[in-house]
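One structure, pasted below without further comment.
The complex appears here without one of its protein chains, the remainder shown in place.
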Amino acid sequence: MAYKVIHYINQFFANIGGEEMAHVTPEIREGAVGPGLGINKAFKGEAEIVCTVICGDSYFNENTEAATKEILELIKPYEADAFIAGPAFNAGRYGTACGTIAKAVQETMHIPAVTGMYIENPGVDMFKKELYIVETSNAAVGMRKALPKMSALTLKLMSNEADLDPTIDGYIPRGIRKNYFAELTGAERAVDMLVKKLNDESYTTEYPMPVFDRIEPGKAIKDLSKAKIALVTSGGIVPKDNPDRIESSSASKYGTYNIESVLNLTGDNYETAHGGYDPVYANDEPDRVVPLDVLRDLEKEGVIGSIHPYFYSTVGNGTAVKSSKEFSLEIAEKLRQDGVDAVILTST
Amino acid sequence: MVKGIESTGIPVAHICTIVPISKTVGANRIVPAVAIPHPLGDPKLVEEEEYKLRRKIVNNALKALTTEIDDQTVFQ
Amino acid sequence: MSVFENKKYILIGDRDGVPGESLKAVVETIAGSEVIFAATECFV
Amino acid sequence: MITVVSNNPLVKKHRSDIEYLNNKDYLDVLIRTRDLIHQNYHLVTHPLSSNFLADQTCYKTVVLKQESSFDLKSLEIIERAIIMVKNSLLTRDQRIFEEAILRDLQFVDYEIIKNTL
Amino acid sequence: MDLENQKRIKDLTEKHGAENIIVVFGAAEGELSGLAAETVTVGDPTYAGCLTDVSLGLGVYHAVEPEFKSACDPNVFDEQVGMMEMVLDVDDLINETSVIRNEHSQFNK
Partner (left out) sequence: MKLEIGNIIIKDVKFGIETKVDNQMLFINRDEIEALVLKDDRIKGVSIELARPGDSTRITPVKDVIEPRVKVSGNGAIFPGVISKVDTVGSGRTHVLKGAAIVTCGKIVGFQEGIIDMSGPGADYTPFSNLQNVCLVIEPIEGLKQYEYEHAARMAGLKVADYVGQVAKDLEPDEVEVFETKAIQEQVKAYPELPKVGYIYMLQTQGLLHDTYVYGVDAKQIIPTIMYPTEIMDGAIISGNCVSACDKNTTYHHQNNPIIKYLYARHGKDFNFTGVIITNENVYLADKERSSNMTAKLSEYFGFDGVIISQEGFGNPDTDLIMNCKKIEAANIKTVIVTDEYAGRDGLSQSLADADVKADAVVTGGNANEVIVLPPMAKIIGTDAYINKVAGGFDGSLRSDGSIEVEIQAITGSTNELGFNKLTTKSI
């Protein structure tokens, strides 16, 4: 019997419409729609798309939690063997949606999930560890090449073929280090590599050093005494009793708090939501995490122009700071609109 | 977070306890803090001393924000 | 008689290649041709 | 003037003026070390001295020196060491908690560090 | 291919009959010409437009293909296409387009 597969696409590929229809709510259609037709062809009868879930990109991204839940409910009755989302190419919100829903399906339904994206799609960084993301070109012209790869990988995953290799199966490496026996000994490989390096020929390192994710530094502020400075923290400082219920680790949201009339953060009114460290010191004196007291004094002394009337707070543990990218863009946009000149971001 | 904000062009001074992590998340202006439970303070110090310490770190951050840089820089 | 004569033509030009207008001018030299649609796409 | 952070009773026995973390684990020593580095202490010995991670030992002694400036290299080393040791705790071999083995592990940790003391 | 154009081609084909229509492309790259040709023969390979899974089977040519070129007035052709013919990868365009035509065009080959 052929495997049953569920396919997720956005409103565009379902032929509902472009940006103007991105608000549509999740719907389910029997059988394959749009790219699913190509996936079915590539399955060559070994598997079949039993239904297609369609959701508008805006709707999904603005109601991630609700949309995920709705979709999971919709597809549950189909008892599928695998889930395919996209491909999303370089569409950022479509990529995020594909990644989010594929991950949720994988975790709650315990079936393999595959999606496809262009390497620079923000969804890649967010989900490549958890998901098999087939690398595609940056636009729909790559559909012809993407679908057979996604189909083949899905078939492999469903049949539990263990040996997957990103260079063969076309997915973006997930960063799992796996042993295997090479053709040559390490010493032979080392000497080969050295010869290539000496001759300026290309070679492939067997362990790429972790690279720093970089962005151009913002321009320095010219006149501090006129600058509007905002405070942002991943140390989880929130008003007492955590009104926004910011989670204690790797939070999925952030809080915006007015500090216009606040001179310093005291333990009476503020606390930390951060669960990653001993909270006593931060609860006693929240200025130890968000230095409002010092900044107010500097404002009074005219060293800085002004303090942005809101501070933004979330909880990030260590490297998880990275995954807060989605809402950091939102915060960034607000700061930009409000004419903030510089940001002091504190992390624990 | 740092990258997200700085992608709009607003300079960010990242006061953090774990400099290597700050580097890996792509911060450009890095200001080392005191320690994890209290990045901008030290409960062992008396109040005024602690304020001074905090002020020193904030001043470092301000110095970072007014310094033109091309590459990741740690401001001590 | 070649396959090209007395046909209706749909012309999809390319801004970076041969534009629709040029295609039209060329096709109109074919006997009995009729251009029913001509466009210049910006292929991406 | 050096500062010794250790949870090894054998080290404590040979040198009394150390920061002795009684009944604490390998990782606690590293975290205390990290906190000291944030206060301008520099590492004198590598925190992963010996080829035992926390899966194979529970003792650790680190020697530091207080200086007037912050040392980034020390911080980078301790942060990476903490990641590795945290990871190795997940697969800790319970044989290390046997009395005779504990004594051996104290001995190895002490031997490697003793010239600094 | 542009979604609007897909719709127009579909309507025009219904109106005039596939056997009466020839589609000529001016695409700058072989792959794009091939994709467009595929769209109006077997269906939209990007699965985005209304020609998804619709097989029109139209006759397809790229402007620089010799068959098409020879059917036109050489002076006009030179004037309108000659310039681009020199800069484009003609072999690639011919190859990609003719493969689709030979395999998937039902009419006017």
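We just call them A, B, C, D and E in the order they show up, numbering each chain from 1.
Here is the rule we go by: contacts are C-beta pairs under 8 Å (C-beta built on N, C-alpha and C of every residue); 3 or more make two chains touch, one makes a residue touch a chain.
What you see is a predicted model; the values in this text were computed from it and never measured.
Note that the undisplayed chain, when the full complex is considered, contacts A, D.
Touching the chain that is not shown, out of D:L21, D:V44 or D:L117: D:V44 (per the contact rule at the top). Only one of A:K197, A:R245 or A:K300 touches the absent chain when the whole complex is considered: A:K197. Take chain D: the residues that touch the chain left off the picture are 42-53, 56-57, 73-74, 76-77, 80-81, 83-84, 87-88, 90-96, 98, 101, 104-105, 107-108, 111-113, 116.
Mapped onto chain A, the interface with the missing chain covers residues 129, 164-166, 173-191, 193-195, 197-198, 203, 205-211.
The rule is simple: only the chains that are shown with their structure count from here on.
Considering the contact criterion stated above, the chains in touch with chain A and with chain C alike are E.
Compared with chain E, the chain whose C-alpha mean position is the greatest distance off is D.
Distances from each chain's CA mean to the overall CA mean are smallest for chain A.
Looking at C-E and B-D, the interface holding more C-beta pairs in contact is that of C-E.
Inter-chain centre distance (chain A to chain E, centres taken as mean C-alpha positions): 40 Å.
Averaged C-alpha coordinates give centres for chain C and chain D that are 79 Å from one another.
Among all residues of chain B, those that touch two or more other chains are 17-18, 21, 33, 36. Annotation for chain D: no residues touch 2 or more other chains. Of all residues in chain B, only 17-21, 32-36, 42, 74, 76 touch chain D in the complex they form. Note for the complex: chain E touches chain C at residues 1-2, 5, 8-9, 12, 16, 20-29, 32, 36, 40, 58-59, 63-64, 67-68, 71-73, 76-77, 79-81, 84, 88, 108-109. Interface residues of chain E facing chain A in the complex, by the touch rule stated above, are 31-32, 35, 38, 45-50, 52-53.
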